[in-house]
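Each remark here refers to the structure printed beneath this line.
A protein chain is absent from this complex, but the other protein chains hold their places.
All chains are identified by letter, namely A and B, in their written order; residue positions are counted from 1 within each chain.
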Amino acid sequence: MTTDVIKETSHDDHQNDHHGDHKMTGIKRWLYTTNHKDIGTLYLWFSFIMLLTGGALAMVIRAELFQPGLQIVEPDFFNQLTTVHGLIMVFGAIMPAFTGFANWMLPMMVGAPDMALPRMNNWSFWILPFAFGILLSSFFMESGAPNFGWTFYAPLSTTYSNGSTAFFVFAVHIMGISSIMGAINIVVTIMNMRAPGMTYMKMPLFVWTFFITAYLLIAVMPVLAGVVTMVLTDTYFGTSFFNAAGGGDPVMFQHIFWFFGHPEVYIMILPAFGIVSTIIPAFSRKKLFGYSSMVYATSSIALLSFIVWAHHMFTTGMPLFGELFFMYCTMLIAVPTGVKVFNWVATMWRGSLSFETPMLFSIAFVILFTIGGFSGLMLAMTPVDFQYHDTYFVVAHFHYVLVTGSLFSLYAGAYYWLPKWTGNMYNDALSKWHFWCSLISVNLLFFPMHFLGLAGMPRRIPDYALQFADFNKWVSIGGFAFGLSQLIFLAVVIKCIRGGEKAPAKPWDGAAGLEWTVASPAPYHTFSTPPPQSDIDNADQHSH
Amino acid sequence: MTNKEYESYYVPSQSHWPIVGAIALFMIALGAAHYVTDLSKEQNGYGGYLLLAGIALVIYMLAGWFSDVINESLAGKYSHQMDNSFHQGMSWFIFSEVMFFAAFFGALLYLRVFSVPWLGGAGNNAETGAVLWPDFVAHWPLLTTPDGTTTSAMGWYGLPLINTVILITSSVTAHFAHDALIKNNRKPLKVWLGLTIVLGIIFMSLQILEYSHGYSEEMRLFLTSGVYGNSFYLLTGFHGMHVTLGCIMLIVMWFRILKGHFTPNNHFAFKAASWYWHFVDVVWVMLFVFVYIL
Partner (left out) sequence: MGKHKLIWLILVSLYTNIAFAESQLNLTKGVTAVSRDVYDLHMLVLYICTGIGVLVFGAMFWSIIFHRKSKGAKPADFHESTKVEVLWTAIPVVILIAMAIPATKTLIAMEDNNNSDVTIQITGSQWKWHYKYFDQDIEYYSVLSTPRDQYQNHLDNTPLKGENYLLEVDKPLVIPANKKVRFLITSDDVIHAWWVPAFAVKQDANPGFINEAWTNVDEPGIYRGQCAELCGKDHGFMPIVVEVKSPEDYELWLKEQHQRIAQAADAEKASLNASLSKDELMQLGETTYTAYCSACHQPTGQGLPPAFPALKGSPITTTGAIADHINIVFNGKAGTGMQGYGKQLSLKEIAAVVTFERNAWGNDTGDLVQAADVKSAVNNESEANDAVEAVENKTAKETDSVTEVAAESTSIEDLTKEYSLDELMTMGEQVYMKTCVACHQPSGGGIPPAFPALKGGVITTGDVNAHIDIVLHGSKKNPAMAAFSGQLTKTEIAAVITFERNAWGNDTGDLVQPAAVDAASAK
């Protein structure tokens, strides 16, 4: 279908139409924009603001847990904090940040003039601030914010909710609409907008991972919409989907939720794989090892993600057959994930390595994500999961995967492409400070959580027994340090936007990809005519 | 590619419709949340008005947005590639709708295969039945819930069967309309499409009639009548909403056809509406099988 793009002459006035509309200025530029780079920027800033908001909530949580006893917040408010922290980080920080990367980079990487559906692209973004506005405003309502955990298990979120359920449900509905539209845009852009000559197996792995992620999103966000709808009717309209008295089952909620929730986990990590698979070859000055096996591994992870959901529910009393099935499937995921890690190491093997900040974050990603993967493998084993489940071991696991995994990859990607985005090099010394402070504090923050979990500390508790006191103190200190370290990143970005050493079109000597064939900063419109075949071949990460 | 010129992909200039749409969704979400919350507290609030205003704004936004698109298309700004984007976008949108229904069909499956039998003591839930619900007998349709609410089941013959025939017929007429459009036979196009719309409206009317039977004193099949009533009304209700939406799309197409829009080669909007119509038809067949017959 890529050949469809080549058509007979187009009318000149068309060309003028879309080259004539250059940037508006002021607020209207951002409100009315259809430009993928503008929208990417909006997504990235929004997600960073959400990261800081969710982080602020986490700081209060860690302050409360600094020592045993209740000191700062009441238990119910503590539950609101953990709930909203989770929701904001998942739906407000990590996912929109990746969508921001997709918007900025995908059209450039496939040599397209913009996203396929530019107006819808803008709509996808502008729904988000409103959705999170509703969610956050519930803190100031009579009911308080949602207090039933980001997983909103029924019936705590239905019959026994504090009255915030409706706000939560409708906020999720519209952010779901936003995600689905964003994902459709990504899929269509990749399927339909690739430059002539860029076959699927020539696409950068970055594009592949976003492609697969977008499919996952289209498949599971509607399921989330379905389950929140059932939560809504159970809470306000007298249905009994999750109530045994009417023939329903609270565990059914968990099945439907995790059918969404597990692919959701991969939605937050597959793009990270793509970013890291772009950066490691660049700073190893070597092509990505096993490109096609990376594509297949990513696809298998995505497919497997649909049949492992109940490993979040081993203690719910599923029949033995179910527990075995989900245990085996979950363990299988270790295989393609392992392939990915091995491929990254093989890419570095006998390369010519240098350690610019993007590479540092990528290496940290590989190690720390793998630690998260190891604990994931441990959690996959049903009998042992009975001990780990709902303890700080799980908290440690998913924070290793999502913070030192997803978030670190986002930082790696941000440093890697900041020169392309702003036209300036970032301040190297400051960025190294950001890296090392984050690295040390994040491990102080999350590593002892493994011990806490193994020793028996349940998650989501505002107060704990005395034997957990020492580790919690250090975890809190790590938390504060990690939180502060992120302000360094803010400083780096602001400095970089305002000025700094001018960046060449391709600041990294080992980098490959069409985005480096355009100037830095990238012009407002790129690839209005497709790139030459030679550029596509040069940008190729893998084949001969 | 050297001797052919690249056909440019139309990137629209700034548009204010998306932000209007975002504000509309915000009003809908906030309004609905307040409305539902007030309802549960037996209070009156402004939520309902906000909700209605939001819906009105969404309609305004869609009308404006689509008329921009139609004008651009009629002005010949679109390429074949743009057409592809629209087609693919629509098909993935329909896929997402399929997954939305999948959540409810999945719930129905779970209720029937697991939760209700378990409450009756099946599988590893012998004690659930024996200790917690000693009087409960598992049976689908669930006419007596564990807590003793009783109701009656909606049979598949009668209205549902008639409705199935109507909707399948409407799918066929929609196809004939499409055929006529491709062959550029405008008159049959109008007739077939008009027939499709009429069938859709009859379907909806019969559906409302069926609901009124359900809510009658003889049947006492309410939304709150345990999981049978829950799944019945939610599945058929969401389907009904989609039929309504599909009907509105077809009506808009009909008026556009009257205005002379669409050519045998360029009629994306018509195709999208007809795809959507076939989609709601397929969902109905699934409903008929899993909700009514089985």
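A few remarks follow.
Heads up, the rule we're going with is that contacts are C-beta pairs under 8 Å (C-beta built on N, C-alpha and C of every residue); 3 or more make two chains touch, one makes a residue touch a chain.
Values in this document were obtained by computation on a predicted structure and should not be read as measured data.
Looking at the complete complex, one finds that the omitted chain is in touch with A, B. Summary of contacts with the chain left out: across A:P113, A:P250 or A:P271, the touching residue is A:P250. Taking the complete complex into account, B:L132 is the one of B:I94, B:L132, B:I168 or B:I182 that touches the chain left out. Considering the full assembly, A:M381 is the residue among A:I307, A:M381, A:L484 or A:V518 that touches the omitted chain. When the full complex is taken into account, the listed residue touching the unshown chain is A:P448, out of A:P271, A:P448 or A:P507. As for the chain not pictured, it touches chain B at residues 41-43, 118-119, 124-125, 127-128, 131-133, 146. Against the chain not shown here, chain A presents residues 67-72, 74-76, 79, 142-143, 147-149, 153, 155-156, 159-160, 162-163, 243-245, 249-251, 284-293, 315-317, 320, 323-324, 327-328, 331-332, 334-335, 338-339, 341-342, 345-355, 363-364, 366-368, 370-371, 374, 377-378, 381-384, 386-387, 389-391, 439-440, 443-444, 447-448, 451, 454-456, 458-467, 469-471, 474, 542.
Here is the rule we go by: only the chains that are shown with their structure count from here on.
Note: centroid distance chain A to chain B, computed from Cα atoms, is 30 Å. Put simply, chain B touches chain A in their complex at residues 1, 4-19, 21-23, 25-26, 28-30, 32-34, 36-37, 39-40, 65, 76-77, 79-81, 84-86, 88-89, 92-93, 95-104, 106-107, 110-111, 114-116, 118-119, 123-124, 132-133, 142, 145-147, 149, 223-224, 226-231, 234. Residues of chain A that touch chain B in their complex: 1, 4-11, 14-15, 17-18, 20-21, 24, 28-29, 31-35, 112-114, 116-120, 122-123, 126-127, 130-131, 133-134, 143, 163, 166-167, 169-171, 173-174, 177, 180, 183-185, 187-188, 191-193, 196-197, 218-223, 225-227, 229-230, 232-233, 235-241, 244-249, 251-252, 255-256, 259, 317, 319-320, 525, 528-530, 533.
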